[in-house]
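Read through the structure below, which is laid out as structure tokens, and then see the notes.
And now, chain A:
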Amino acid sequence: MSKKESFRTEIRLSGSGGQGLMLAGHILADASVIDGYRVTLSKSYGPESRGGASRTDVIISDEEIYYPEATRFDCLLALMQEACDKYVYDVKTKGILIVDTTHVKNVSVMNTKVYELPFTNIAKEKLGSVLPTNILTLSFLVKITKAVSLESLEQAIRETVKPAFVDLNIKAMNLGYELADNYEK
Partner candidate 1 sequence: MAKIPQKRIHKYLRHNKKFPHVWCPGCSNGIVLGAIIRAIDELKIERDDIAMVSGIGCSSRMPVYVDFNTLHSLHGRAIPFATGIKFFKPHMKVIVVTGDGDSTAIGGNHFIHAARRNIDITVVIVNNNIYGMTGGQYSPCTPHDDVATTMPYGNIDNTFDICKLAIGAGASFVGRTTAYHAIEAQQMIKKAVSHNGFSVVEVVSACPVIYGRLNKKGGAPEMMTEMKENSITLKGIDKLPADKKEGKIIRGIFIDEKRPEFNDKYQQLVDHLKEKK
Partner candidate 2 sequence: MTTKKTEKKSGKKNVKKRVLLQGNEAAALGALDAGVNFFAGYPITPSTEIAEIMATELPKRGGKFVQMEDEIASICTVIGGSLAGAKAMTATSGPGFSLMQEGIGFAKITETPCLIVNVQRGGPSTGLPTKPSQGDIMATRWGSHGDAPAIVLYPHTVKETYELAIRAVNLAEKYRTCVVLLLDEVIGHMSEAVTLPDVSKYRVVNRIKPNVPPEWYKHYDENQKYLSPVASYGEGYRFHVTGLVHDAYGFPTNNSNEAAIMMHRLKKKITFNIRDLVQIESFHMEEAEIAIFAAGIVARSAKQAVIKARKEGIKVGLIRPMTIWPFPDDAVRKMLKNVETVIVPELNQGQMIHEIERLAKDKDDGKIIKMQMVNGELITPTQILHKIKEVN
């Protein structure tokens, strides 16, 4: 994604409650603040804090953002099949779809660049826990989309996650970058 004179990037992170997408959205929004952009972060979820459909929208722009929900996504991250099915048609032409094949088995799209990896399983294998899947996928997303600078993302992660989990999440971040760099283009 190139940033022209005036830009508006709409990113939706979707999955189910408990997957850490709100935190990921918060970190992405924080990173855009550090980069000096305008940003809105809005969330939609059910009454439960675990399970149920959850989505976090981050809009990054250099102009005033009025409507705070993403409608045509430059990038959609889907960690669950249900979320993928529901939102995939609102990805912009030539937009980017990132799916976690651990939970998303069927993807049918046209004119959308799809990145498929079993993020949850990778996190479990290489990081020893599924918990940092959110940071892993977020860093993958940032590396692919260049929505924010890598320095800002790292700073935002360090400032947001609990001190005890910084190392693990930085490891997840680096793994995310690595996966993006090695992804077969």
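A word on the picks: all candidates are chains of the complex that A comes from, given by their letters.
Simple rule for what comes next: a contact is a pair of C-beta atoms (placed from the backbone, for glycine too) under 8 Å apart; a residue touches a chain by one contact, two chains touch by 3 or more; residues count from 1.
What you see is a predicted model, and the numbers here were worked out from it, not measured in a lab.
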*In-complex contact partner of chain A, selected from candidates 1 or 2*: 2
_Of all residues in chain A, those that touch candidate 2 in their complex_ = 26, 29-30, 32-33, 36-47, 61-69, 71
